[in-house]
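Worksheet for the structure shown next.
A protein chain is absent from this complex, but the other protein chains hold their places.
Should a chain be cited, it is by its letter among A and B, assigned in written order, with residues numbered from 1 in that chain.
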């Protein structure tokens, strides 16, 4: 079995990995942290954008970490500028921009909920692996470079 | 005629539907509301992100609703995190994030025009259908979850 994907296979791999980037963001924003954890390989590792030096090892440890998120937190994770590099039929790398904003759900209001910011601007480096026919995140490293709260903020 | 698309057809469908998401946003931002309406199927339906419970039925009703937009409104509709699910050769579903900001065009200034916000963070659920060889929006449901005006805003 060759490791060199055809043009069509290459595009399919790129699309599958892009989709993970978007679907993972969506799981976080739905507050479905266990579904987010399921995007990782069993031996996957993760450093959150806000804690880039703290690597969490293994899907179940990632799940436990994600599940500590307060249930009243509402987030929006915008993933843009997604570039996927296909390494082989079963390996790929990803680079994407993450723009994140959150707020705490009030008990009594209706959407759209007001966020006081900040808007965070960061990036995500991924390694993807195909396991049993399914693409998973083997390694995810986040970082945040900038934040914006509005001109009047300190 | 089989309903199962090949790998290449599947990618072509995904690309065609993504493109509608972007081109529709662009039509709105150019203020070309009639062109925006033309992305809908004749029997398409639409609930605007800011009025998610009010479903507008039929392309011509959608056109009439879109045309009520003030001509002095300038918008930017950023579409990100686009996921397309191919159902068959002639049906697909879409999920995307919408980040929207607008301002009223002043009579006397030049671009870039200042917007006081807010920035709205929402999402769009689409159903697409292929009619006479062309992909159209059969159903579009928008919603807005969050807004941001800056830290100093109330």
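Everything below uses one rule, namely that contacts are C-beta pairs under 8 Å (C-beta built on N, C-alpha and C of every residue); 3 or more make two chains touch, one makes a residue touch a chain.
These numbers were taken from a predicted model, which means no experiment stands behind them.
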Original post:
Looking at the whole complex, which of B:78, B:92, B:129 or B:144 touches the chain that is not displayed?
Top reply: B:78
Subject >> Sole contact to the chain not displayed, among B:70, B:111 or B:133 >> reply: B:111
Original post:
Which residue numbers on chain A touch the omitted chain?
Top reply: 7-8, 11, 14, 78, 80-83, 95, 97, 99, 119-122, 143-153
**OP:** Mind listing the chain B residues that contact the chain we can't see here?
**Re:** 8-9, 11-12, 15, 19, 22-23, 25-26, 29, 74, 76-80, 101, 103, 111-119, 149-153
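The criterion applied here is as follows: only the chains that are shown with their structure count from here on.
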Subject >> Inter-centroid spacing, chain B versus chain A (mean Cα positions, whole Å) >> reply: 24
